[in-house]
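Quick one: the structure is below, and I'll ask about it shortly.
Some chains omitted; the rest stay in position.
Residue numbering begins at 1 within each chain, and the chains themselves are lettered A and B in the order written.
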Amino acid sequence: MRVLVQEEAFDFGREAQAFASGHSNMGAIVTFTGVVRDSDKGGMERMVIEHYPGMTQKALETIAKDAVSRWDLGDVLVIHRHGELRPGEMIMMVATAARHRVNAFEAAEFLMDYLKSRAPFWKKEYGADGAEWVAAKDEDEDALSRW
Amino acid sequence: MDVLYFAWVRERIGIPKETLTTEAKTVKDLVEELKLREERYAVAFSDLSALRVAVDQELTDFDAALDGVREVAFFPPMTGG
């Protein structure tokens, strides 16, 4: 299990390859990557992700441990950035390794659902019209009831 | 006790962190105390359903007890991922 909270960019290709290669007895590897895209109304120039330094690492580790206790997993990787990002940059990734694909998929979805609504990150979008905090979506909170 | 504010809660209150002494028994009591202090607190805490709270860096709810607590943080619903 590896959980990284960092300001720097990460190399998705290298992380994905290293994660997948490290588990030759796991048949199924799933990755999810979140990319900064333009805001729904357009015109976003950059995004700043604020976080709660004392809590972030622990919160992500708790979520990752939860996933490991619920599904038969060989490994979990979580990387989440904070600070300033531009459209097209990668915000975060999770990866799961399991013997069977259903476990790898479900655990990755669980990680994403919890990370969205339970890890202390807040996004603010900056554009020509000013700045705005991204509002949490009801559907993200509702997604937790699946698990 | 340290009290931390994040995202728009931080912006409305105007500071990221303060240290205070309180007799409040629960998070809710602390919120009521802060709301009486200044208008900016009253505005930030006007709708608790729009806020989340962590006590000693664990998510909890506004009924949580403050006995022995070292750090309370207030913030809007998270938007990571």
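As a working rule, contacts are C-beta pairs under 8 Å (C-beta built on N, C-alpha and C of every residue); 3 or more make two chains touch, one makes a residue touch a chain.
Values in this document were obtained by computation on a predicted structure and should not be read as measured data.
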Chain-type multiplicity across the complete file
A x2, B x2
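Here is the rule we go by: only the chains that are shown with their structure count from here on.
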Report, in whole Å, the distance between the mean C-alpha point of subunit A and the mean C-alpha point of subunit B.
26
Over in the complex, which subunit A residues touch subunit B? Could you list them?
34, 49-52, 54-55, 58-59, 80, 91-92, 112, 115-124, 133-136, 141
Subunit A-touching residues of subunit B, taken from the complex the two chains share
4, 6-8, 10, 54, 57-59, 71, 73, 75-81
